[in-house]
Structure formats: structure tokens, C-alpha cells
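Next up is a structure, given as C-alpha cells.
Of the protein chains in this complex, one is absent; all others appear in place.
Chains here go by letter, A, B and C, matching the order in which they are written, and residues are numbered from 1 within each.
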Amino acid sequence: MMETAFAPLDPDFDARVRASFNRQGAMLLLGATIDSLAPGCCVIVLPYREALSQQHGYFHAGITSAIADSAGGYAALTLFPSSAEVLTVEFKINLIAPAHGERLVAEGTVVRSGRTLTICTVEVSCEREGELIPCALMQQTLIRIDAK
Amino acid sequence: MMETAFAPLDPDFDARVRASFNRQGAMLLLGATIDSLAPGCCVIVLPYREALSQQHGYFHAGITSAIADSAGGYAALTLFPSSAEVLTVEFKINLIAPAHGERLVAEGTVVRSGRTLTICTVEVSCEREGELIPCALMQQTLIRIDAK
Amino acid sequence: MMETAFAPLDPDFDARVRASFNRQGAMLLLGATIDSLAPGCCVIVLPYREALSQQHGYFHAGITSAIADSAGGYAALTLFPSSAEVLTVEFKINLIAPAHGERLVAEGTVVRSGRTLTICTVEVSCEREGELIPCALMQQTLIRIDAK
Partner (left out) sequence: MMETAFAPLDPDFDARVRASFNRQGAMLLLGATIDSLAPGCCVIVLPYREALSQQHGYFHAGITSAIADSAGGYAALTLFPSSAEVLTVEFKINLIAPAHGERLVAEGTVVRSGRTLTICTVEVSCEREGELIPCALMQQTLIRIDAK
């Protein structure tokens, strides 16, 4: 497991985060999977197929956003207590290059983990002929919802 | 056709925008369709199914973002000359309420149409038992790419 | 007073908001004042002077952002109970035209007022020879801090 600066509150965060991810019908529909998890970090990958494209045949910006949103959300969730849930408050994403390649890699990282709000950044790269080309950058705010 | 403040440069914008939309594999995969088009305006709808959900069963924030991104992008494209293409530069979206209902309705509107950049806002509502509940708000920047 | 869709929790919101505004050294330094207040709405105006300019002599984007941030923040505060404070979580602003004119007018409006988070939009116009020209658009998230 990657080492990060964060100490998780829940030692079983890995199983808990993967179980939540597996309940996301949208990630299954797209074909996205969790590549790696660490405290405050989540990497999601998505192989290309035409069903994920925009009008020029590249990954659709909305699809790129969808896996970036999940990567940031699950990076946040790794640090929550086991009873808490995560919701996206908002995000902003720049599409910095055409997402043209064999697969997307979205790496979500917690920048600040507060009592109520968590701030993440997500870097999305597109793998093309073995090279990772940065294609999107997200800054995201999430809220922790504690069980009643 | 809805009346708007914009005069399209291309009288055939409707057919051109729908042809581009139909080339977006991602919109077909999700099941999204164009509900209405007018100069500077595009409404996209998406019926709910479990394959579009996040972990609590609501529409995934990334799916909401994907149709909002297309609604804004095609609102922009209605005003472009016939030879120009549109790309998303960036967007920011607030998820203001759980997207819990039978279908999403994303209404994209051009706020400013410049020579190079277009700014749109997109309001997304969720239809639940006949009522339209606002669930997301997007502010988006797009760039016009002229054919060489 | 302008009529809005919101009912304030604190009947004395007007005096409370103005007192808070008057404690903002930054608004005094810039020369900004509250033009009008209503439940869920706050309009701030700022006359031009060279000390507010960027390198081309227009209002600096950061100055435009500063009064827009306050307009949204105080729109949110109008709806809070008297003991609560407001903090900006984040905002996104598009500078849609050069802010070239005699004064800026920033109109903040609450879009959603939740228990913890409030979402506002702020429209900034620049008055030039009697005409109001839209120059910036902000989407903002604020948090309510309750007194302990």
C-alpha cells in the first residue's frame, strides 16, 4: 500500500470503500475499476470503448468527470469513520488536453480533511501508447454525512 | 421552437447539433436524448435506471455532470458557424440536492457568446412524481474550434 | 424592500448584515458599499478609481471577485439565525467582459439555503455611460457557522 500523510480512522477502510464503489451502478456501466487505494488517495481506471466517446471519438468530458468525481469522493471516504457517508458538494474540472488514448487514470488525493468538509484534487491522465498524458484537473469539495 | 435572444449564424443548426449529439457514444450509453433545441439553448433528458446510480441509488454526480456538460456544449454549438466545433474548456457544478427521481432534465443556456469562448449555465432538475426539483447548477466555459 | 421568495429567520437581518459588512476592513479599503438588501439578496456597489485597476486600467479581476464574494456571502447571511456566522467555502467566477466603466454592481442571490451549506450566484455588471454591462458571473458555496 502506498504511504500517505494520513492516518485512517477506520482500519478496514479498504473493504468499506470497495463495497461502496461496487454499489455505484454508474461505475459498472462505464467499466471503471479501483486501481489502488491508500489513506487519502484513490486511483480509478477506465479502458476506452466507443460507448464512452464524445463526437470526435475521444473520452467524453462528462465521463472523464464521472470517474474523477468518484476518485475524489473515495479518496475522501478512506479517511472517514466507518459509519459516515460522503457526498459531492461541488467540483470544478479543466479539460486540459483531448482524452485520446487506451484508458483513463484518475488519481484522487485529499488536500484537506476537515470535520465536515473535505477538499480533494484529482488528476486525470490518458494512457496513449504506453505514455501517460495529463488530460484533466479537478478541484472538489465533499461533505461527510454522519449516520443518525 | 422556443424564442431566445440569439440569432444563429447557421440556419440549419438544429440538424447539425443533433447529428453531433448522435455521434456521442457516451450519450447513447447513458440513454440521454435531446428534448429541445433553440438558438443558445439545449435541453437534454435522461430517464433513471440503476446503471446510472451512485452508492445510495440516486443518479451519480458524474452522470448528472455528463448530461449537463453536453447540454451546455450543444447550447453553445447552436450559435456557431456550420464549420466550427465545440470543446469544453472547464466547468464547475454544484450538486444542490440528491438527484432522486424518475428522470433528469438538463437545460443549458448561453450567457455569453464570444469569438473564441462561450460561457453557459446549466440547470439540472430531477423529475419526481411529476415535480421538477432543482438538483444541480453548472457554470461552463467552451471554446470554438474553427476548421482549418 | 425588494420582495423575494425567502422568509428570513431573523427579522433584524438588515441591521445585522450591515454591522458585519462594516467590520470588513477590505470593503472599506476598496470603497464598496451595500446598495440594497433583501431576504436572500445583497447588492454591493463599487465606484471606479485607478487604485482598483489591473494593468490595462480596468477593474482588477481580484477586486471584482472580492465584492462578488461579499455580495454572495451577505445574501446568505440574510437568511441565517441571528447567532450564526457565514464563511465562504469556495467560489468560481467567470470574467465575461472587461470591467471597464464608472462602477461595479454585484448582485448576490441565494439559490439554495440548506441547514449547513448555502449556494449563491452573483452577477456583476459594470456601469458605463449609464448602461449596465454584465462583466462577471460567480457560483459560490458558503457554510453556516453556529455559535457554540
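For this structure, a couple of remarks:
The rule we apply is simple: a contact is a pair of C-beta atoms (placed from the backbone, for glycine too) under 8 Å apart; a residue touches a chain by one contact, two chains touch by 3 or more.
Quick caveat, the model's predicted, so the values are computed rather than measured.
Here the missing chain is touched by one residue of A:H60, A:K92 or A:R144, and it is A:K92. Residues 92, 94, 96-97, 111-112, 119, 121, 134, 137, 139, 141 are the ones on chain A that touch the missing chain. Interface residues of chain C facing the missing partner chain: 20-21, 23-30, 49-56, 60-63, 65-70, 73, 85, 87-95, 98. Interface residues of chain B with the unshown chain, by the touch rule above, are 89-90, 92, 116-117, 141, 143.
One rule holds for everything that comes next: only the chains that are shown with their structure count from here on.
Its C-alpha atoms superposed on chain C, chain B is turned by 180 degrees; the angle is given in steps of 5. When each chain is reduced to the mean of its CA atoms, the one lying nearest the mean of all protein CA atoms is B.
The two sequence copies chain A and chain B touch through a face in which the numbers common to both exceed half of the numbers used overall. Centre-to-centre separation of chain B and chain C, using mean CA positions: 28 Å.
Averaged C-alpha coordinates put the centre of chain A at 23 Å from the centre of chain B. The set of chain B residues touching two or more other chains comprises 92, 94.
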